[in-house]
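This report refers to the structure that appears directly beneath it.
For this view, one protein chain was removed and the others were kept in their places.
Our next item is subunit A:
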């Protein structure tokens, strides 16, 4: 039955749409948490530090005895001491928040115990407002191709020229 199949594929594409949009939103929200715009993902090292400073010690001892920023800096009147292994590993082996959350086991806590994972504010009750992705005014229309809102024809033109992703159908 051709009409039915047609309807199905439409539903599938609508679902795909919302998935792609959700992904785009998620990526945008992640970007808003960055400390620097140009950030090589995953790299915790300080780019430029080793290259531009004289740091032969850090280079020479390849990998094994990594030099850290806290080691390198000597403060006035600071007693240099050997850190304990606990402190040393915390300094040397950086873990992302996601890894730390996994390791803390809070995902397995019974729901009666509030944790970081359960404390997020509930979803909003009102429908969300559409804002023009170009000028910020209310966005009455949505791009046919990528679903980003815009407010008038001039913003639509700017959108098509610069921002339209053309990926979402």
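Quick notes on this one:
What we mean here is this: contacts are C-beta pairs under 8 Å (C-beta built on N, C-alpha and C of every residue); 3 or more make two chains touch, one makes a residue touch a chain; residues count from 1.
The working rule: contacts and distances are computed from a predicted model.
Think of the chain that is not pictured: of "Actin-like protein ARP6", "Phosphatidylinositol glycan anchor biosynthesis class G", "UTP14A small subunit processome component" or "Tetratricopeptide repeat domain 14", UniProt labels it "Actin-like protein ARP6". If you put the missing chain back, the residues of subunit A touching it would be 25, 28-29, 31-38, 44, 46-49, 52-53, 68-70, 73, 75-78, 81, 83-97, 100-101, 103-110, 113-116, 119-125, 128-129, 131, 134-138, 162-163.
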